[in-house]
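What follows is one structure encoded as structure tokens, with my remarks underneath.
Only a portion of the chains appears, each positioned as in the full assembly.
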Amino acid sequence: MDLDGLLDAFAAGSVSREEVKRRLLGQSVVDIGSARLDCQRTVRTGAAEVVFCQGKTPAQVADIFKHLGDRNGTVLGTRSNQEQYESVAEKMLVRRDPVSRLLVYGEPPADLLGKIVVVSAGTADLPVAEEAAQTAEFYGSRVVRHFDCGVAGIHRLYSIAEELQDASAVVAVAGMDGALAAVVGGLCAPPVIGVPTSVGYGASFQGIGPLITMLNACAPGVSVVNIDNGFGAGYLAHMINARLTRASGEVAE
Amino acid sequence: MDLDGLLDAFAAGSVSREEVKRRLLGQSVVDIGSARLDCQRTVRTGAAEVVFCQGKTPAQVADIFKHLGDRNGTVLGTRSNQEQYESVAEKMLVRRDPVSRLLVYGEPPADLLGKIVVVSAGTADLPVAEEAAQTAEFYGSRVVRHFDCGVAGIHRLYSIAEELQDASAVVAVAGMDGALAAVVGGLCAPPVIGVPTSVGYGASFQGIGPLITMLNACAPGVSVVNIDNGFGAGYLAHMINARLTRASGEVAE
């Protein structure tokens, strides 16, 4: 029942003043009603479905998956381990990708929309890059991968210059010197989401190195998410892509 | 002369092989030609116009402004001081906003497009918030400002919930605890660009505090730019807004 309904019911006397107050305080204030807010709720639900598995017991993960899966039909879990997967798999049909560590319940959208490019600097950045790519795909975006494009051989980036230009968003994944994000930002117009990774050693400081590099990127158009946060980058890239694709489509019809 | 022209001229014998090679190596490889690359050049030019004034002498700033202004018609300078302004003003008609420290040459676009919301936590964050807002306006985006919305009185954010929802992008500017970005990210669907500021004292560590908070934002959809980097956030927000607005428009016709 949305806010309109609630107020109508109250005016009609079918719900008490206490009930109105309880629900206004106890529920999401965004849960108030209107088409746009429905749209927002959908978005929220999408986010709510994401389960940060790390630090949870297998039983907790399984319970949350069961609960969300029954309600929403799809669930995404990040940073899962094998034991958590097995615990969930006893209750429902889930897939786990050992590289990205994503745990997925439900079918992905049939048609992937728009285009997101995920570029990464080295092979060791693969798990984070895949987490970004598969997250965006889970939500329904089409993803093009270009891995192993570190700036030590910067010419490799030129071969994908066109690819970068017509993406809705670019995710740049890099550890060590993290210069990839700045260089990509200097090469193309779409928003670049930098994901520093903990790949490296010594002065990479488990990802602080590339994080700082990306924050200082001289090329504008680059923003940054947390170290190893492939999920966050994939989610954000999808949001930008979905809105851009939808904008084209909505107007088209 | 773009790449097509260059190759034609070479085939026609009007430029030598050495000249072709010199220009291919010596010029931007993106300067090669095609509608999409033209579009890119425009974007690049936009970025190239930005002059990071801090650390430059007044004479250097004036020279760069003169050079860019003659070529492009508009120039944006960031982190300028009064002395630099005066040096430029001797050569050309520029405006400097003492709050945002932006130095602007040329007229802004007549019609501002789309919508970007800039929210900030406190009055002391104003300079950074204004830098973001005015940067986006310089490039042609319409900006709505909601300042002084810190989470200590989080209900203020609810009053602008609708405003946030239909923005192309939201810029969240906050120092001290920096929680604003995470809370805004949890309230709305558009991409949120967090700008940590150096406002605060003690454990805010000149902006490291809110920077770390924003990087750890539990709400997905939040990415972060450098401390006090209002320009970067405004630029990125504009890029997202411009593409989104254009997508709607292009399809419409």
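In order of appearance the chains are A and B, and numbering begins at 1 in each one.
By our rule, a contact is a pair of C-beta atoms (placed from the backbone, for glycine too) under 8 Å apart; a residue touches a chain by one contact, two chains touch by 3 or more.
Note that the coordinates shown come from a computational prediction; the quantities given were computed from them, not determined experimentally.
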| item | value |
| --- | --- |
| Per this structure file, total copies of the shared sequence (2 shown) | 8 |
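The rule is simple: only the chains that are shown with their structure count from here on.
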| item | value |
| --- | --- |
| Whole-Å gap between the CA centroids of subunit A and subunit B | 24 |
| Contact footprint of subunit A on subunit B as seen in their complex | 29-30, 36-37, 39-40, 43, 47, 50, 158, 161-162, 165-166, 168, 187-191, 193, 211, 215-216, 219-227, 231-233, 235-236, 239-240, 243-244, 247-252 |
